[in-house]
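A single protein chain has been omitted; all remaining protein chains appear in their positions.
Chain lettering (A and B) follows the sequence in which the chains are written, and residue indices restart at 1 in each chain.
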Amino acid sequence: VAALREIVEQLGGELIGDAALRIDRIETLDSATPQAIAFLANPRYRAQLDTTAAGCVIVAPALRDAAAARGAVIVTADPYLYYARLTQWWAARTRAAVPAGIHPSALVDPSARLAAGVSIGALAVIEAGAEIGAGVSIGAHSYVGQGARIGAGTRLHARVTFHERCAIGERGVIHSGAVIGADGFGFAPSKSGWQKIEQLGAVVIGDDVDIGANTCIDRGALGDTLIGNDVKLDNLIQVGHNVRIGDHTAIAGCVGIAGSAVIGRHVMIGGAAMISGHLEIADHVNISGGTLVSHTIAKAGHYTGVFPIAENASWVKNAATLRQLHTMRERLRSLEERLPRTTATDDGPHDDDRDDKRA
Amino acid sequence: VAALREIVEQLGGELIGDAALRIDRIETLDSATPQAIAFLANPRYRAQLDTTAAGCVIVAPALRDAAAARGAVIVTADPYLYYARLTQWWAARTRAAVPAGIHPSALVDPSARLAAGVSIGALAVIEAGAEIGAGVSIGAHSYVGQGARIGAGTRLHARVTFHERCAIGERGVIHSGAVIGADGFGFAPSKSGWQKIEQLGAVVIGDDVDIGANTCIDRGALGDTLIGNDVKLDNLIQVGHNVRIGDHTAIAGCVGIAGSAVIGRHVMIGGAAMISGHLEIADHVNISGGTLVSHTIAKAGHYTGVFPIAENASWVKNAATLRQLHTMRERLRSLEERLPRTTATDDGPHDDDRDDKRA
Partner (left out) sequence: VAALREIVEQLGGELIGDAALRIDRIETLDSATPQAIAFLANPRYRAQLDTTAAGCVIVAPALRDAAAARGAVIVTADPYLYYARLTQWWAARTRAAVPAGIHPSALVDPSARLAAGVSIGALAVIEAGAEIGAGVSIGAHSYVGQGARIGAGTRLHARVTFHERCAIGERGVIHSGAVIGADGFGFAPSKSGWQKIEQLGAVVIGDDVDIGANTCIDRGALGDTLIGNDVKLDNLIQVGHNVRIGDHTAIAGCVGIAGSAVIGRHVMIGGAAMISGHLEIADHVNISGGTLVSHTIAKAGHYTGVFPIAENASWVKNAATLRQLHTMRERLRSLEERLPRTTATDDGPHDDDRDDKRA
């Protein structure tokens, strides 16, 4: 529980209304009670401002008057960012603190180096030579391999696997089930079958990186897999060996990135997209969910490749026709040749009618 | 081993043939031996009835005579359901019982409340304030967070992560590697990079829910992620924060469901489908595998969006042509204008020729 006065003292913003009003939770506009604080960031929810029961609403300056007419308001330039900071402050006040120190059931190799304020959970295993920075929290059942390095303030939730010689910077978060540093997928064909290419590199991760549950980042074959600063990875993502991901890039769940792909900075990749190996994606590219990226994207922009959903009966007809699309183009060209344009607007052969093999 | 007499005593059905015949396994029609019982549920396997070596066959009434002509038969209205119940009875008779009590290596916080008949496996960790219902089984290496609630009769297999304050109802099953209650994927952009939106909600799961191996269900940002009763989730599924899934819905492996999607009751989603966020899927919708659902589906039915597979050389030609599809439509329209219909069947401009932006 917090009074509105405390909130603006901590987080700033202009408060209009009863500074003593006590808030007991953060809610969305449509589910808020009079004891809740809510925020309006997306114009699509503007109408909810008139109907919400929230005790206080966080809005942008343009909505100051409309919001103040209904009750307490915090006015701020970026309500969504204010909401993010409010959740951080709220969580710090309300969540149970991670217990300090090493749980007696944890197994920490004597040669591991632990900085001040480290928390090691129940049954965690820390192998020889690992370096654990100040204020790091290692969850129950987590595993940190030989010579791995965990930067100050980083948190591994329960049941993380962080393999030998890999490194992560400061203030990172790794969620449960993530596997950092398993072998990349590399085999050479031979007469007697596949020959394993031992993966001699590691994974090197920057500062402020979040890694989702059950996400995998493979170690490099030669050289390292590199994840930049402020990269955000959702759950169940596969990052292949020797991939490089630039700073501030955010990737949604179920994405696969094949080996040696180079992803730029500030890239956004939607859920279940698939990135082929040995290609580059430029800075500030946005890939729609479900899209397969099969070649380099050299220019910033928004790219998509998804078969549109339809009622199944309609899809069956269109998909069947699609198998004949190339033939349809030939038939169309043939018709055009038999029915020549006769006016001055005739622009000759269609430029776009070449056999484009870039698909 | 069981005599046919025991099976029908337990599970019902009309037995024709030798009630003393002893069965030592359940098999498919094509692999069954004379000591096996098999079932015929799918008409497509009807021919196997004449060739199977099974000692007994479970069939629907329409096949009573054909089946009886070849040997022992159990006749029942729904052979597939009978088969399901037979496997349950069989498993209960033949599987090793889960050992009762708390394994001495498990770490159970003194403030956790355990009902009668609970089984806690080796090296499991149960945190403070957790509530474990009657007859619950927690597998080896599993983790149950602070204040989590596990309903009566639910089973967590080895190595499940069930985070703080999350809840599951009765008779559920969670398979190994599943992560319930990791943080949802929420960040607000700021000048200095992504700002984490702390995920303050939890995951609340109903009764009779099965959750597959390495599946992830994220906790809500504000409010909870909600899974209804009798929901069945296969392996490696991602369920984002604040998703709601209705009762009796079944979802196959590798599906991703983005944040705040609302899935109805009795929905079926095929493998590797991807559901975008902030949309609704009506009750009784069936989504084909591999389909991306990008907008609300308001009407029951079967929906698909998948590029049809073809030999690669054929695909290359069709995919290249597809990039020009909009241009082809223009060319087709141009041809139609130059070759006007002259008969009474002319039906004017094509209604479907508008520029449909709903894709």
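Simple rule for what comes next: a residue touches a chain if its C-beta (ideal position, glycine included) is under 8 Å from a C-beta of that chain, and two chains touch if they have at least 3 such contacts.
Worth saying up front: this structure is predicted, and the values here are computed from it rather than measured.
K.L.:
So one chain is hidden, and I want to know which residue out of B:Arg149, B:His175, B:Arg219 or B:Arg244 touches that hidden chain in the complete assembly.
P.N.:
B:His175
K.L.:
Hey, which of A:Leu236, A:Ile251, A:Ile269 or A:Ala282 is the one touching the hidden chain?
P.N.:
Looking across A:Leu236, A:Ile251, A:Ile269 or A:Ala282, the contact with the absent chain belongs to A:Leu236.
K.L.:
Among B:Ala2, B:Leu40, B:Leu222 or B:Ala252, which one touches the chain that has been omitted from the display?
P.N.:
Candidates B:Ala2, B:Leu40, B:Leu222 or B:Ala252; residue touching the omitted chain: B:Ala252.
K.L.:
For subunit B, which positions touch the chain that isn't shown here?
P.N.:
Residues of subunit B in touch with the missing chain: 26-28, 31, 78, 80-81, 83-85, 87-88, 90-91, 96, 105, 122-123, 140-141, 157-159, 173, 175-177, 208, 210, 212-214, 229-230, 232, 234-236, 248, 250, 252-254, 271-272, 289-290, 306-313, 315-316, 319-320, 322-326, 328-329, 332, 335-336, 339, 341, 350, 352-353, 355-359.
K.L.:
Touching the absent chain: which residues on subunit A qualify?
P.N.:
107, 123, 125, 141, 143, 145-146, 159, 161, 163, 177, 179, 182-183, 185-190, 193-200, 214, 216, 218, 221-223, 236, 238, 240, 254, 256, 258, 272, 274, 276, 286, 288, 291-295, 301-308, 310, 314-325, 327-328, 331-332, 335, 338-339, 359
Rule of thumb we're sticking to: only the chains that are shown with their structure count from here on.
K.L.:
Calculate how many whole Å lie between the centre of subunit A and the centre of subunit B, each centre taken as the average of the chain's C-alpha atoms.
P.N.:
25
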